[in-house]
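Note that one protein chain of the assembly has been removed; the remaining protein chains are unaltered in position.
Coming up: subunit A.
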Amino acid sequence: MGIRFILMVNKQGQTRLAQYYEWLTLEERRALEGEIVRKCLARNEQQCSFVEHRNYKIVYRRYASLFFLVGVDNDENELAILEFIHLLVETMDRHFGNVCELDIMFHLEKAHFMLEEMVMNGSIVETSKANILSPIQLMDKAS
């Protein structure tokens, strides 16, 4: 199945974006997010980017004040996911220009559009930034 969820959390632990590719109830999500945030945010730069939690593996990366946390199956290629996070950030960068937490907060829909183009049902659909961004650009032009 691959990717189970993608979270963007700031360093205060507030969720900025959450996208799940398997159905969890609200309580389960809340509990899961809380546990993961507690585990990952406490780690430092010298530690690796992988955390084992329940039956997931969390691959995470920090960009300034924002953490990108991706929950994957245990047998997923961790480094590929780690770079996928970076690809996501670069894509956002290309669109927003020097993306920051506020961009994602205030343009939640755009962030969702990009994710939607990149991941579907837990699998990677597209890795070309131009292709990912073309629907959004079309829409921006139309409006």
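The working rule: a residue touches a chain if its C-beta (ideal position, glycine included) is under 8 Å from a C-beta of that chain, and two chains touch if they have at least 3 such contacts; residues count from 1.
The definition used in the following text is that contacts and distances are computed from a predicted model.
**Q** What name does the UniProt record list for the absent chain among "AP-2 complex subunit alpha", "Palmitoyltransferase", "Mediator of RNA polymerase II transcription subunit 21" or "protein-synthesizing GTPase"?
**A** "AP-2 complex subunit alpha"
**Q** Please give every residue of subunit A in contact with the chain that is not shown.
**A** Touch set of subunit A with respect to the missing chain: 2, 14-15, 17-21, 23, 26, 29-30, 33, 43, 46-55, 77-80, 82-84, 86-87, 108-109, 112-113, 116, 120-121, 123-131, 134-135, 138-139, 142-143.
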